[in-house]
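After this line comes chain A, so read on.
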Amino acid sequence: MKKKLVSLMLVVMVCMFSLVACGGGDDKGNDGNNGGGGDAANTPNGSSSGYTFEYKGTSISVNTAIEPVIEKIGEPSSKFEAPSCAGQGTDFIYTYSGFEIDTSPAENITNAIAAIIIVSDEVETPEGITIGNTKEEVEAAYGTDYTESNGMMTYAKGDMKLNFLIKNNVVDSVQYMSNALN
Partner candidate 1 sequence: MDELLEFLEELHPDVDYETCDTLIDDGILDSFDIISIISEVADMFDVTISAEYIVPENFNSAQALYDLITYLEDEG
Partner candidate 2 sequence: MKRKKIFWRRFLRVTVSGIIICSMLFLLQRLLVPKYSVGTQDGAMIAEYYDDAPKHNLIIIGDSEMYENISPLVLWQNYGINCYIRGSAQQLIWQSCYLLEDTLRHETPEAVIINITSMQYAEPQKESYNRMTLEGMRWSTSKVKAIFASMTEEESFWEYVFPLLRYHSRWNDLSDDDFRLMFSEEPVSLNGYMMQVGVKPAENVPEGRPLADYTFSDTCYEYLDKITALCKEHGVELILMKSPSVYPVWYDEWDAQMKEYAQKNQIKYLNCVNNDEIGLNFRTDTFDGGLHLNVGGAEIYSNFLGKWLQSETGISDLRDDAELSKEWEQKAADYDAKKSEKYKELAMDSDDS
């Protein structure tokens, strides 16, 4: 018993010593911190944050679960259910005045927001763009770093895209789209 105790103490001592020594290296903690930055370079950080939509003070982003959003902004004026074939999950479309939210089943989220579509000028993006704004106004609000094809201006950010469909030089539709779920 005594032997074990002594040896245990020895181990604790060794461990402590190594910890203390590590603590000694704590002065270099800043280095360690920067090292963290070095790591971040390996796994790009801040990739998940794309553009978010805001409604009644609640920010809504694609690729997140719909349930907490509904809890905050209330039930939609109507809800449409579109089951996929062969029991592979169900898509939902929640219609609110001025916009709709589409959900799809994702890997870990049963009902993940796949898209947010602004359909009328009752609502606008946090950056102040809505149906009827001109292309120039979109550029003023979001910059010119976008791609354009067939009248769709696309701002890619993180794992989502923000689309502005331009018709007759004004915004016809605003679409927050998840990359993975569309």
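The rule we apply is simple: a contact is a pair of C-beta atoms (placed from the backbone, for glycine too) under 8 Å apart; a residue touches a chain by one contact, two chains touch by 3 or more; residues count from 1.
For anyone wondering why these and not others, all candidates are chains of the complex that A comes from, given by their letters.
Model, not experiment: these values are computed from the prediction.
Interface record for this complex: partner of chain A among candidates 1 or 2 is 2, by the touch criterion.
Across the complex, chain A meets candidate 2 through its residues 78-88, 93, 95, 100, 115, 117, 119, 149-152, 163, 165, 172-173, 175.
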